[in-house]
Structure formats: structure tokens, C-alpha cells
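Pasting in a structure now, in C-alpha cells, and then I'll have a few things to ask.
All protein chains but one are shown in place.
Chain IDs A and B follow the sequence of writing; residue 1 opens each chain.
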Amino acid sequence: MPRHWAWPGVLVCCVAVVWVLDWRLALMAAVWLVAWGINAILAKGVEGARVLVPVIFGLTLLALWEMAVALYAISPVILPAPTAIAAAFAANIPTLWADFVQTILKGALVGYVIGCGAAFGAALAIDRSAFLQRGLLPVGNFLAALPIVGTAPILVLWFGFGPQSKAAVVVAMVFFPMLVNAVAGLKASEAMQRDLMHTYAATYWQSLLKLRLPTALPFLFNGLKICTTLALIGAIVAEFFGSPTVGMGFRIKIEVGRLAMDMVWAEITVAAIAGSGFYGLMALAERYLTFWHPSQRR
Amino acid sequence: MLSEAGVASHPPCAFCMAMRRITGAVLPVLVVVGVIVAIWYLGAIQMNRAWTLDTAQRQGVELTAAEIRADAMAQERPVLPAPHQVVREIWATTVGEPLLIERRNALSPNPRNLLFHAYQTLAPTLLGFVIGTLAGMALAIAIIHNRAMDMSVMPWAIASQTIPILAIAPIVIVVLNAMGLTGLVPKSLISAYLSFFPVVVGMVKGLRSPRDMDMDLLRTYSASRPQVLWKLRLPASVPFLFTSLKVAVAAALVGTIVAELPTGARFGLGARLLSGSYYGQTIQIWSALFMAAICAGLLVGLLGLIERITLRRMGLAA
Partner (left out) sequence: MLNTSVISARSLDLTFQTNDGPVQALSDVTLDIRKGEFISFIGPSGCGKTTFLRVIAALEQPTGGQVTVNGMTPDEARRARAYGYVFQAAGLYPWRTIEKNIKLPLEIMGFSAAEQEKRVRNVLQLVDLQGFGKKYPWQLSGGMQQRASIARALAFDADILLMDEPFGALDEIVRDRLNEELLRLWARTEKTIGFVTHSIPEAVYLSTKIVVMSPRPGRITDIIESDLPRERPLEIRDTPEFLALAHRVREGLKAGHAYDE
């Protein structure tokens, strides 16, 4: 098909034109086009393309980043190269680990568990009162959309510089989104199923445990997954407002002050890994516990 | 023991039923808000009384319970400001201050007016939101038409939502400032980035939402891809788009506020939060927070209103 051969020809011409303008940009464009071509071929239906294609895409972006920094001699103060970041990462593992424990484990995780647990408890508590639900849901939806992270300075004022204030910020951030999802989940059982329970003369608790909680699980997991990101954000941003001399937010703040951007990016890498890892764990738990839901069976 | 015969009363009139529906929806919200305000007042008294008692002790004065309560609700730097203190502060800094002042023989915005700071935050938020939304929609359209782009970009789009981008917003500002970009542009970039991914993910879901049956019908008309896009996919994606827009605008606002933080910004709601926390002006912190909350509520509410009107005109009213 002549059309297929036209494309590479056009692209080569484009690269040539760009070369005349700026040879470095042309080099990067060439690398990009080659990688894209590979991906286009793989996407047509090669085994394992589902994993290969996004990985190649990501690696290409990293390669272009590296090339840009090298070719344009970008100052490491503005944007360090991926290799520099990797070096900083490897050289500072103890510090990074201590920061991780302080921010993620003591701050984000503690707040996440308390906040999501309290939200679920609150949803159960107002479950029996339609009046309270009608009142709380609009208020909860409103509060869930607010910049709760702005309460960070207030909570640091109240709870001090330690991880408790960070956990408090996380609790404030995850509570309302989780509450909204939990209430929606508890309402989700169909009228027909509740009627069936009625014909069995089931008690409130029997109906809750056997029908309404399993039905609520997809909604609960939706909330739990959203809250993983919120927890991380809350813990890190809260540290901008005051923290002891350890913690990811703290480290980012002072390293930015010292213009040691490679260390900053190393911390960001830790945050990225922590964030996607936490989310991935929740997604795995979801797949295990809600195997029966149509969205998981696809 | 048998079922009693019940007598049906006269059917309620339309007005009564409308009133019942309104009170059924509004009354619970008012009750809940009222309870929250009451708990807040109690909390304020509880948390501020320590300072009141301390000062009284140092002055060697005995205070009655009523005097303690009154003082707890009227301190200058309370641990927890009472609601009326916050409201008064907001009123004083919005309506009580002129919007424009004379400076160097020209009219310029008054930095003591909270609305000025709100504008400093809202402007980059909205600019970035619009840019992010348009870019997100464009990318979504590209993703569903090109398989390679779909397989490369979508996993990263979804993964990026799990990375706490918000936490690095301040760094981006610092870097861009070092490169010479200050003011509106860096903050807009942050808010654009934060709006971008929810819109991409939501639009892709929406553009893919038409059923097989609908797509088959268009195939029997030999519709071209742009026609399918325009006549079927885009209309079907509108509900999904609005859901993402509400998430995106809230994220954009929070992003702009966070971006103002550790960079010593002087203007903007985040800057007010920061300066309030540096100087211990707790009432200022709360009023800035409330203004941010009002802005967020207005933005999401406005989008919700537009959504309802649009969906009703499209016959998709839920």
C-alpha cells in the first residue's frame, strides 16, 4: 500500500527541515519518531504489547530528557538529568528511607487508616437515619471538593511539628471523599434484594453483613483508591508548614532552598513510587475481594 | 389481630407536595450545618479558654464562667476562632476595604482586600483549567483514534493520578521562577497540569461509552470517523466530561494555592495562608481558608449548574 510508505518519507523530510533550524531538536525528534514507529508496529498486535508499549514510551521520555539536558547544557539547578537523579537516589538511600518512614508510614498511613475508618464508621452510624443522610451528603460533597490541604497550617498549630499533625491533615483530607463513597455504597443494594431480606425476616445486622456490605465493596474501594493519593499529598504538603528535621516535605523544602535539585527529584521519585505502589496495593485488594463485580470480570 | 382498615385522607395539593419536597431536602442540610456550627462554638470556647485563664492568672484576676466564655470568643489570636470572628474578618477585608487605592497617582488594586488575593489565585486557576481541559480533550480524541497512542499514554495518565503531583507544585514554581517565568504563567502551568489528567481519563471513558449497537448503526450509514466523533462520541461523553471538570477545577484551585506556598509569594490565598501562619494570625488563616472554600464551592457549583442546564437541553437529565 503506497500510503504506508508515504508516512516515513514525510517524517524524514520534517526531521531534515528541523535539522536545518536546530540540529539538537532534530536529533531528539528523530529518536522520538523511531520509538513511536516501534510502538506503532507493536500496537498492531504483538504478544506482550500491553506492557511493552507503555514501558517503551516511558523509557523514550527518559531518554529524551537525558538528551535535552546534555545537548542544551541545561543547568542542573533548573533540571537535572535522569542519570544524575539516579545517582543522587543511590547515594542517599538512608536519608530517603528515613524521610519515607516519617512521612509515609507515620504520617500518611496512620492518617489514612484513621480517616477512612472514621468515615466508614460515620457512614454506618448515619445509615439508619434517612434524615441525617439527606443532610450530611450535600455537606459532605461540598467539603470533599474544598482545598482541605489549606487546613495544614492550622493543624500544625494545634498538633505540633511531629507526625501527628501530618496524620491529622490526612484524616481531614480523606474523611469526606471516603464518607461520600461509603454512604453511596451502603445505599447501593437494590430494592429487590432488600425485599428478599425482608421476606426472610432478617435482622438489620444480618442484612448489613450478608447483603449491604458486599454490595458496598466496589464503592468502598473506589473511595480507598482516591484517598491513597490524597493521603500522600496531605502528608507531604503539611510538612511545608512545619516539621522536625526529617520528612519528605521537609527535605524538598530545604533542598530547594539549597538548589540541590537532583535530591529534590530523588524525593519526588520516592513519592511517585510510594504513590503508585500504595494505589496498586489497593487495586490488588480490590481485585481479590470484588472478583465478582462486572468491572473486574472484563 | 387482623389488619385494621385505614381511611385515606384527602390527596395533598401540589403546593403542599412541593413544600414537602423542598423542606425534605433543605431542612436536613440546615440541621447538619447548624450542628456543625454549634460544635464549632463549643470547640472554640474549649480551646481558647486556656489562654484566657493563663492571662487572668498572671493578672491576678478571677473570672466568672460567662466572662471566660465571652473572652474565648473574642481573642485576637485565638487557637480556634469563633465563627462570627471569621465572618467579621472576611466582611472587614472584602466589603470593608476599598477595591482600588491611590498609589503613585494611579489606581491599583488594594492588597489589603481579600478579594484581590482571591483574584490572584482564581486567575491562574481558571486559565490553567481552560488550557488543561482543551489539551485533555484533544489528547483524549487522539487516544481513541490511535491505538499506539492509547497503549502508550493511557497507562501513564492513569498512573500519574496516583502520584502526588501536588506535592511538587512548589518546586516547579521555583524552577520556573529561576528560568525567568514569574507571576501568572507558572501557576497556570500547575493548574493546567492538574486539570489535564482527570479530563483525559474522563473523556476517554466518555468517548468510548456509546454502545456497540449505536456504533453499528453509524457504520450502516457509512459515517466517517470525524462524523462519528461529532455526532455520537462527543455528545455521549458530555456527562463524563462534566464529572471530570468538577474534579479538575477543584484540583486546579488546590494546586494554585499549594503552588503559592513555600515560595514566599505575596499575593494569593495561599500566600495569605502562609503569612497568617508565619505571624500567628489565626483569624487571617481561617478567613483565607474560608475564601478558598467559597471559591471552590462557587466554581464547582457553577459547573454543576451548567451541567444541569446542558444535560436537560440534551435530554440526558438524570
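By our rule, a residue touches a chain if its C-beta (ideal position, glycine included) is under 8 Å from a C-beta of that chain, and two chains touch if they have at least 3 such contacts.
Given the structure is predicted, the values throughout are model-derived calculations rather than measurements.
Check A:L21, A:A73 or A:A201 against the missing chain and you find that the one touching it is A:A201. Against the chain not displayed here, subunit A makes contact via residues 190, 192-193, 195-202, 206, 210-211, 214, 290-293, 297.
Following the convention adopted for this analysis, only the chains that are shown with their structure count from here on.
One simple way to say how far apart two chains are is to compare their mean CA positions; for subunit A and subunit B this gives 19 Å. Note for the complex: subunit B touches subunit A at residues 24-25, 27-33, 36, 47, 79, 147-148, 150-156, 159, 161-164, 166-168, 170-171, 174-175, 178-179, 246, 250, 253-254, 257-258, 261-262, 269-270, 273-274, 276-277, 282, 285-286, 288-289, 292-293, 296-297, 300.
Partner subunit B is touched in their complex by these residues of subunit A: 36, 39-40, 42-44, 49-50, 53-54, 56-58, 77-79, 131-136, 138-139, 142, 145-147, 149-151, 153-154, 156-158, 228-229, 232-233, 236-237, 240-241, 248-249, 252-253, 256, 261, 264, 268, 271-272, 275-276, 278-280.
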